[in-house]
Structure formats: structure tokens, C-alpha cells
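Every protein chain except one is present and positioned as in the full complex.
Chain lettering (A and B) follows the sequence in which the chains are written, and residue indices restart at 1 in each chain.
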Amino acid sequence: MKFLFEDIHVSTRSRTELVDVTRQVEEIMRKSGVRNGLCVIHAVHSTTAVIVNENESGLTKDIIKKIQQDFPKGAGWLHDMVDDNADAHLASSFIGPTRIFPVRDGKLIRGTWQSIFLLELDGPRTRRIAIEAIGE
Amino acid sequence: MKFLFEDIHVSTRSRTELVDVTRQVEEIMRKSGVRNGLCVIHAVHSTTAVIVNENESGLTKDIIKKIQQDFPKGAGWLHDMVDDNADAHLASSFIGPTRIFPVRDGKLIRGTWQSIFLLELDGPRTRRIAIEAIGE
Partner (left out) sequence: MKFLFEDIHVSTRSRTELVDVTRQVEEIMRKSGVRNGLCVIHAVHSTTAVIVNENESGLTKDIIKKIQQDFPKGAGWLHDMVDDNADAHLASSFIGPTRIFPVRDGKLIRGTWQSIFLLELDGPRTRRIAIEAIGE
């Protein structure tokens, strides 16, 4: 059984932002030597999430707008009295910090339009995504 | 370590639809010979998702209605200028393309009311769900 753990570090520039990390994830997968198994993409934060979808410039703006509509900042949340980012925690809770892909013949089983994004919800910050390649 | 990769192909008939694939997933699991491990259910599209819940005819209609309420079509999204399905991408992004189950003694650890569905969000189309059985 083979394992490779490697972090991707991302510096975000806005409060809400999508950062495409597909190329870095695939590069880590290649280095791992895993032919068959899994790839886990796990953001180690409670105000980010990982999203898989199409990298089209209009759509990434739509996703951010939808997040801001569905999880409005400063809507009277209790957590805002502790730290002014309850909206970010709520979106992260619902969407989730992790996505996984099956890996076959050394490659992610990934649709043409399935790009992998870090979803920043309380930036700008430096963020860490833990990547694990596991298999044989 | 054992692996089995197999695709489930689904032809959907409506724009928004739930297709129960539990039986096919369990059949692939049986064929895999994996006694202990994981089963990954991964739809390789950016306008579908995978959902786990009860297969009750009222509830499946409720889920579709809720999707249409929360992700209305044609609500002024930028991506609709490229391809008329931003709502489908948004729902897919939030819900996610993948669900996984622990596998023990050759069976999914699955509650009585946990059926596995492809959620079509931009049908009708032919869709592919990649199933991976992994373990020993």
C-alpha cells in the first residue's frame, strides 16, 4: 500500500473566492506512484470548503454570488459576537471541507468539467489543503 | 488489496430527476470480492450530484421541488449566457458529486432508509457514475 501526503498552500485575495487547484492535485497524484486507489482533498479550516465544478469565469462568479445570497454576512448570528464570520462557518458546514476522487491507472476519475476548487469564505488568508493519495 | 472499477450508465428522462442506483451499486460490490473497505459512488459530471436518502415517492418529489426552489433556473446567472444551466451547476457544487460508504463483511454499512440516487439536474441526458470498490 502506498501513501503520499502533501499540502497545497493557497493565498487568497478576497473574502469569498474560488481558487482552482486541479493542476496541483494531479501533480501530487503523479508523484505518489499510486495507480489505483483514492485521492482525498481536505481543507483543514472551518471557514473554507472544497468544491468540484466547471472552471468557467461566469460560473465561478455565480457560485460566489449564490454563496453571498444564501449565507449573508452579518445577519444577526450569535457567532458574530465572537468572531465576525458566522456566515463563512455556516457555508463551510453545509458544503463540507472534503472531496474525494477514485484513482485508476494513475489518474483521477474526473469528468471533463470537474475542476477542483478551494472555496475561500473568510479571506484574504493563507490556507492549507491536505492532499492524500492512497492505494497501490 | 482489491479494486473493482465499474460504471453505471443512467438515461434520465426529465430536467430534474432522482434515479435510484442502490441495487446496481450493491451488485458491483458483490462482484468485487471486497470484504472490508470502501465503496465510492462518483458521478463524473458538473450538473449532477449523488444523494443518499429514503426512496419514498412523496419524498423524491419533495427533493426535486426543493432543488427547483433553492436553485431556480434562469435567475440572471452569468453562466446562462454560455450555457443555459447555471442553476444545475450551482446545485451540483453545493451538494457534491460523490458519496461513500464503509464496507464490512462484503456489504455497504447502509441504514434501512439510505438509498443511493443519481440526482440529475440538467437532463434528459445519459450519465455515468463511476463506482469503486476498494479494500481486502
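Going forward, a residue touches a chain if its C-beta (ideal position, glycine included) is under 8 Å from a C-beta of that chain, and two chains touch if they have at least 3 such contacts.
Nothing here was measured: the structure is a model prediction, and the numbers come from that model.
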Selected residue (touches chain absent from view) among B:Leu4, B:Ile28, B:Ala86 or B:Ile100: B:Ile100
In chain A, positions touching the absent partner: 1, 3, 5, 38, 40, 42-46, 70, 77-82, 86, 89-90, 92-94, 96-98, 100, 130, 132, 134
Positions on chain B where the hidden chain makes contact: 1, 36-38, 51-54, 56-59, 61-63, 65-66, 70, 94-96, 99-102, 104, 109-111, 113-114, 135-136
